[in-house]
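Below: one structure in C-alpha cells.
Note that one protein chain of the assembly has been removed; the remaining protein chains are unaltered in position.
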Amino acid sequence: MTIRVRYFASLREKMGRIEDTLVAEDIATVGDVWRVVSTGQPLPEQLLCAVNMEYAEASAPVKDGDEVAFFPPVTGGAE
Amino acid sequence: MTIRVRYFASLREKMGRIEDTLVAEDIATVGDVWRVVSTGQPLPEQLLCAVNMEYAEASAPVKDGDEVAFFPPVTGGAE
Amino acid sequence: MTVILCESEFSPYAELDAYQQGENAGRYGATAVFVGTMRDLNLGDEVAQMTLEHYPGMTERRLEQIVLEAQARWDLLDALVIHRVGAIKPGEAIVLVAVWTRHRGEAFAACRYIIEELKHTAPFWKKETIKDGERWVESNT
Partner (left out) sequence: MTVILCESEFSPYAELDAYQQGENAGRYGATAVFVGTMRDLNLGDEVAQMTLEHYPGMTERRLEQIVLEAQARWDLLDALVIHRVGAIKPGEAIVLVAVWTRHRGEAFAACRYIIEELKHTAPFWKKETIKDGERWVESNT
C-alpha cells in the first residue's frame, strides 16, 4: 500500500523534508508509519498525528491511500 | 436648606414632573426627601436613589445644595 | 480610556477602526469587543422603536468608574465604551465595549465585567414602542 506522510514546523526541519511517500505492506497503524520514516525511533510523546487531516492516536489504523501527518504541538491563535 | 430632587423613567411619569426643588429644614436623609416629595409614602423597595450622582441608601445623609435622584431599576446595556 | 454617549446611530466597527491608535501597536495581544444591538422582538412582542432615557452626568460618571474598576482589576492597555441614548431602531447598536490587553484571558474578563456592571448600575432606562403603545422595560436580564 501507499501512504503519503507529511511533516510540519520544527519536525519538518528536523526531518529535513516536507513529506515521504511510503510504499510498504507491513504497516497497520500510525505508529508503524512513524517507525518506518524515522528508521526505528519510538514516536515522541509530544508529537501529534493526523490521518486524512483528522487527529489520530499512534494506534489508529492506516490503509492504502491515506495521508498521515506528524507535527509538534500547535501554536496558533493569540496569547 | 435647598435640595434638588430628580425623577427618571417610569417614576418621572408617575410623579408627573421631572424634578422638585425642596426648601425645608427638617430633612436629614434621602428617606426624608422621599417622604416630603411623595407626601408621606414609604420609599418603594425597588426604587433606587442617588445623592450627587452616586448611588446612596435611604439612610444616607443629605445637606444643603445636594442633588437627590430617585429612579426605577436600570435597564441599559444589552440582553 | 474613552467613554462616549451618542445621540445618533453609530457604526461600532468604524468607531473601533478609527479608535485604534498607533501608540499601543505591538503592545496589546488581545482585544475583546462586545456590541449590544437592538432586537426587533422582546417578551414576545415586535418592537418598532426604543427610547433610551438616562441621567446626564451620573451616566458618564458611572461609566468612567466602571472602566477604572476594570483597570484596577486587570492590566488594561486601553478601553472604549460607547452607549446610545435617545431613540433607537431595531438593528442599531446600543452599546459597544472594547478592551485592549496583553493576553486574551484578561481581555474577555474585563470586557464581560464592564458590560455586566454597565447593565446593572449605569442609569439607563429603556422604553419600547410596541403595537399597543409604549412600555418601560422593567426587568433586566
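The letters A, B and C name the chains in turn, as written, and every chain counts its residues from 1.
FYI, contacts are C-beta pairs under 8 Å (C-beta built on N, C-alpha and C of every residue); 3 or more make two chains touch, one makes a residue touch a chain.
Treat the numbers as computed from the prediction; the structure is a model and nothing was measured.
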From C:61, C:104 or C:120, residue that would touch the chain that is not displayed: C:104
Which of C:3, C:32, C:67 or C:122 contacts the chain that the document leaves out: C:32
In chain A, positions touching the absent partner: 6, 8-10, 50, 53-55, 69, 71-79
Positions on chain C contacted by the hidden chain, ascending: 11, 13-14, 16-17, 20, 25-41, 90-91, 102-104, 107-108, 111-112, 115, 141
Residues from chain B at the interface with the omitted partner, ascending: 78-79
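Just so it is clear, only the chains that are shown with their structure count from here on.
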Chain centre separation in whole Å, for chain B relative to chain A (CA means): 71
Chain B and chain C: spacing of chain centres that average the CA atoms, whole Å: 26
Multi-partner residues of chain B (each touching 2 or more other chains): none
Per-residue overlap in chain C, given as positions that touch at least 2 other chains: none
